[in-house]
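All protein chains of the complex are present and in place, except for one that has been dropped.
For reference, chains read A and B in written order, and residue numbers begin at 1 within each chain.
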Amino acid sequence: MTELKNKESEIIKQGKNDWETKSSKKSETRERFKNLSDIEIERLYTPNNVENLNYLNDLGFPGEYPYTRGAYPTMYRGQLWTMRQFAGFGTAEQTNNRYKFLIEHGQTGLSVAFSLHTIYGYEASDEKSLGEVGKEGVAIDTLKDMETLFDGIDLSKISTSMTINAPAAILLAMYIVVGEKQGYSPEKLRGTIQNDILKEYIAQKSWIFPPEPSMRLIIDSIEYCTKNVPQWYTISISGYHIREAGSTAVQELAFTLADGFAYVEAAIERGLNVDDFAHRLSFFFNAHNNFFEEICKYRAARRIWAKRMKNKYGAKKTESLRLRFHTQTAGVSLTAQEPENNMVRVTLQGLAAVLGGTQSLHTNSFDEALCLPTEKAVRIALRTQQIIAHESGVTDTVDPLAGSYYVEWLTNKMEEEAEIYFEKIKEFGGVIPAIKANFFQKEIANASYKFQREIEKKERIFVCVNKYKPKIHEQTEILKIDDKVASEQLENLKRVKIERNNEKVREALKKLKEAARGTENLMPFIIDAVREYASIGEIIAILKDVFGIYREDSIF
Amino acid sequence: MQYSDLINKLIQKETRAAARLITLVENDINAAEQVINSIYKYTGNAYILGITGAPGTGKSTFISTLIKNFLEKGKKIGIICVDPTSPITGGALLGDRIRMKQYFSLDNVFIRSMANRGQLGGLARATEDAIKILDVYGCDLIIVETVGVGQSEVDIFKSAHTVIVLLVPGLGDAIQAIKAGIMEITDIFVINKMDLGGADKKVAEIIQMLELKMNYKYESQENSEIYAKIEQWTPEIVKVNSITGENFNILLDMINKHEKFLKNTGIISNYLKNRIKSETMQILKHKLTKKVEDLLYSNKNIENYIDKVMEKSLDPYSMANLIIEMLGIEKKRDF
Partner (left out) sequence: MEKKRKIKVLVCKPGLDGHDRGAKVIARALRDAGMEVIYTGLHQTPDDIVNTIIQEDPDAILLSILSGAHNALCPAIMEKLKAKKINDVLVSVGGIIPEEDKKFLKELGLDGFYGPGTELKTIVEFVKNNLKR
């Protein structure tokens, strides 16, 4: 058998050589073809490129180890991905209205974008919050705002994803209390909290505390949810922001998985059993322009995760080995020039995510290079997903691209390149030491500068940006956030502070501070504080006193 | 005088005037001459601290903690962050400001970044002038901080009263420092990140190297001009933790001790003489280079000389001597 195979591979090799000589390389438009990760692509892939591929070991069946072909056995034949459009702006009341609009149009999960002042744990009235309140996401200061945000939405029927990191524990606490007030115990709640602080240091930069206490808060929330909120996804380990910060696809893959392993190690160190928490970790990837590269990235991610979880961390349950992920199409790929073209980009990116086996998807609105999305743009983005799901036929079979020489070769290649990065990170002594040595930051800064130079030199074509540039700029209708949002939010906050029992707030904060100095799990203390309507700003200020703040070296 | 308005404002301690004057002296040696000419008599009050350390030694955190300690003593502080690395394009990225941000809004801290603007020795000269401006601006303490450990630091630190070199356990930075000749001008060695393992090993390493250096020093007494400042001073060594502030009190005492030492032994006047000499050298280099350049591009004879050198009827040395004659400077072998 092997002899026969060797012979066949010899024949193909010879044949390919002959074919290549016949068709001169000069007739190609470029000297070299490279994808966005700078991996050189051959003209043609043959069985020889994947000759070491072992079907059962390397691909297997969907829903089975090593999960290369998909997280679940039936994939979209069983259940479509969750269509989850990220939304949030202005006051809690405004966003509540947008949520109701999305649910009405068939959206199946909520995804909360928070105001920057909330993300950084400042009160709306802080000097640092100037101009930011409600601009990029919904303004939340206290439990009161969260009650408004989910008013009329049954938390036992919907799953909610919250994009929040440094103050994640506080927003999770608020969600638990809102559920409680709707009459549901925590085990009824379903959703995801991003809670991924490592990628903040690496890319997104919305940190507050230094890495060590931040990790403690995350492990606290994992530990708490494992016991009390079992249906909650405790971290959404995110490559999205790493990519948006300018990384390549390989870097996104490698850095994100490295972060994931760092959380697993930290939780094991806390004394948790890997099979008790691993199935509540999920991932969040970007869907960028290079179609096949993206698909192979997702496939490689599943395989790397499964292998390591099994071989390195000794996970035994299927759920612990299965990597599930949310995808958002690439914000950086959208152009302000002829913004309608973005619909086409988003379609291709969304399709890549689906062919890569995503569990949920956010498709960007075409006007996002100009402003926060208008209702019309959001609707088109959601329809794009529905068209992929119901009209294109790509959901009819699982992992339809498997077995393509190119796809399998590239999946392998992405995995190999990621492994090289894992080795480098190991040399630093792990993710946190590598962050402190600015390793990731430098890698990303270099990649993004290189990409920009390639655009400028027209080595890469970006339609309407460096080629086919439009002569006239058409006006597109845009959404403007009323500047009244900030003053309304200040009023809301002021009112809460008058109406709440300030004595109880002080008491709760005092207890939290004491607990923070020790080693107890902080979740119950945070829940007690938010229940008394302590603001996020107040809680963060208390924790800053104990934990200190993070400062970054600026690398570029 | 052209800049009298700015200079008056500087004397009245106006921040913006100080900043603008630094820009002027950076950009233009003629402006520098006029400015220094009018403010020189007001200088001489600031204590100047030179600090260097290789990347990764935690220099910014160290300096931040040091500043905090000095601010508590009510000092007004000037910081000049010098980046002598000169990329081919001549630009520079000056990132240190970021890390010191927490002191920004304080009225008592003035931070200025300076980069190499291409002229040989120009940076040391411009730094020297910026120090004088900050001195007149009323800074009690001026910290000159540089990014690396290299030869350029030696020039820049000629004006510093006390030179601190920052090292960390486990880094080969001490070797670098020796190679660059930094050891010879160091007054205090600070081992930062003392919480890391190997701090004591680093101390032993430095002691060993200092002993070697001392021997060398005794053997070559005639070099005393270079060592005028440290002849009787044995460099101090201290371990610190810049995050917790541990041992900064010891470091402050050492700086104090070194200042007293300079004054009590009279070495400070020796030091001042050296400083004036080296500064004048910098200016001379600059001026003469400019003069030579001007001559080279304006005098028609030069082309003739070049032709002669090409025909081999003249050699480059002889041509140089001819040019020196044209400059009106005595021809001397060791010029």
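The criterion applied here is as follows: contacts are C-beta pairs under 8 Å (C-beta built on N, C-alpha and C of every residue); 3 or more make two chains touch, one makes a residue touch a chain.
What you see is a predicted model; the values in this text were computed from it and never measured.
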{"item": "Contact with the hidden chain (one of B:7, B:67, B:82 or B:111)", "value": "B:111"}
{"item": "Touching the absent chain when the full complex is considered, from A:334, A:410, A:434 or A:515", "value": "A:334"}
{"item": "Hidden partner chain, touching residue among A:16, A:205, A:460 or A:504", "value": "A:205"}
{"item": "Listed residues A:119, A:173 or A:249, member touching the removed chain", "value": "A:119"}
{"item": "Hidden partner interface residues of subunit B, rising order", "value": "15-16, 19-20, 22-23, 26-27, 87, 89-95, 97-99, 101, 104-105, 110-113, 115, 117-118, 293, 297"}
{"item": "Residue numbers in subunit A that touch the chain omitted from display", "value": "116-117, 119-120, 122, 127-132, 135-136, 200, 204-206, 244-246, 332, 334-337, 369-372, 444-445, 448-449, 452, 455-456, 462, 464-466, 475, 478, 480-481, 483, 486, 552, 554, 556"}
